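Quick one: the structure is below, questions incoming.
Here's a slice of the assembly, chains where they normally sit.
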């Protein structure tokens, strides 16, 4: 993985070959996004309308009325489905047109594609299979921390003008914190670069653990927890094709043990759904759950606020990086350094999944 | 006409074959637009400068100085023509350069293309022939309602990021009023969809008549005329290749007869000039003339104001529709429904005109 050719070659891929791993659950939305209005969102190159019917059911349809091509996302949600905003055709969650105002007969071809979706732990997952109409081969991922009373969470949906794998790279290599996020979750740049790092992989998962005992707590940590001068920090990153789970935090030295599964201290549980929009753009669904210190009740609001700021900083860097990749073109090779081990493994997994589907 | 391929194939058409019916008068401007400044407007892919000389003559020239290519529309209008804003070359309405400041001799090649234009009923029409320099084969259309003392009119010029035929579709099928224009000229959606409809055609014209007796007057009608709970509404639409005339209105039930040519009641006379800018964009020149109820002197201002609002709503829908057509590509077929008869006939006329010119 010494070149940017993986990312670049995608753009040239033919229409029938997906540039993304298929037979996967991808994040389509957070539950909180689906209220009384339909949402237009392109996912893996498919223009989709996401909606919650009056009855509460979540549905994902091709975002196009079969009559005159207006996006169904310009229409209105009713109890039985979504009604087109141009001439009033009504579609059920399974994609069938079930009413054409002023016309008795509904032609058999009056229908649109529907996608398999499921809602779980406040996340709406969508299945993209390699065969049209095939059923999911496994359940959507669990993410119990959204429902764990120990935590409270906030979320955001960011659009990236950059290919999805650059976001994987960023999240799998947290050594950038000391250069990019000095004002929030950063800290001493050299301590980040010199952190003890352990990378393991299993199936399509990569796990990176980085420990930084005895380091100064960064601004967000100090704002949320009464640390002293030093803390023992950990970063546990799990990559799983369509999303990452990142558990970071710190304990007070001598009080808690940094790798005790039941350790106390200050925790940030990040969920990161990264769903390609196109070969060159992506949706980034993040949530951050944090525990509350008894003496600092406003912790979670502060953590969410600073998390937004942090992820804005990442977006600036990654979009600038991608713009530059386009500017310099494929011939501009990448020189790997010591911190790239996790990201390079994740790229190999994606490459293998794409290869096996050809 | 079950697919969007007509609109889409245009983009691929070779330069020498027009994607638009030729040997037609198209609207270039409303008279009120041509004051002391030249106007730049691309019409049927031709960049044109429109101007009224100090002497009052309307002219249309290729919008490019033959010296160094500055648009003549960046220059100034004089009594004898238009003067370039870079080095002062002066062009007559026939396209000849008639002055090069500081130089005696004017080369024979110092000239630009001029177009045939005529001004009639407050409309500036431009002729696009299939042969360069050929004279018009028929007179420009009449539109006497602009000069009828019974009416007052207002107008607007809208730019569309959508191909011209989607505007034809929209105007030939007024069943969308109940979904798109609820706040102005809409009304009960089902009554619109179930209106009695008669479609006839003759030569290159299509006429659609829709009657909706005994229906509630929509907001604009109530604002402009003292209707009661119900009125008898009519819609008469005439399509004529480059423009449509739409006569709509309502009479009070029992007082006037809905299809009496001299009927009273409330009238809206819409003129709709639809001139392609390029294969994928269009100019929409609309005017609305209305009669004044004796007790409601501000009628026409209200009607114009609400007409603007209505046509803004149409633009939002049609541009969203076209953006989606581009997104889904040619393979996305259209399923026709009962209200499409008029629009489908108009598309056949355009297709036949394009075919016969190949």
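Note that the chains take the letters A and B in the order they are written out, and that residue 1 is the start of every chain.
Throughout what follows, a contact is a pair of C-beta atoms (placed from the backbone, for glycine too) under 8 Å apart; a residue touches a chain by one contact, two chains touch by 3 or more.
Every value quoted in this text rests on a predicted model; they were computed, and no experiment measured them.
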All chains share one sequence and 2 are in place; how many are there in total? 3
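Definition applied: only the chains that are shown with their structure count from here on.
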Taking the complex as given, what residues does subunit A use to touch subunit B? 42, 47, 63-64, 66-71, 74, 84-89, 100-103, 107, 109-110
Which residues of subunit B touch subunit A once you look at their complex with the stated criterion? 4, 169, 173, 175-176, 178-180, 189-190, 193-194, 317, 320-321, 324-325, 327-328, 332-339
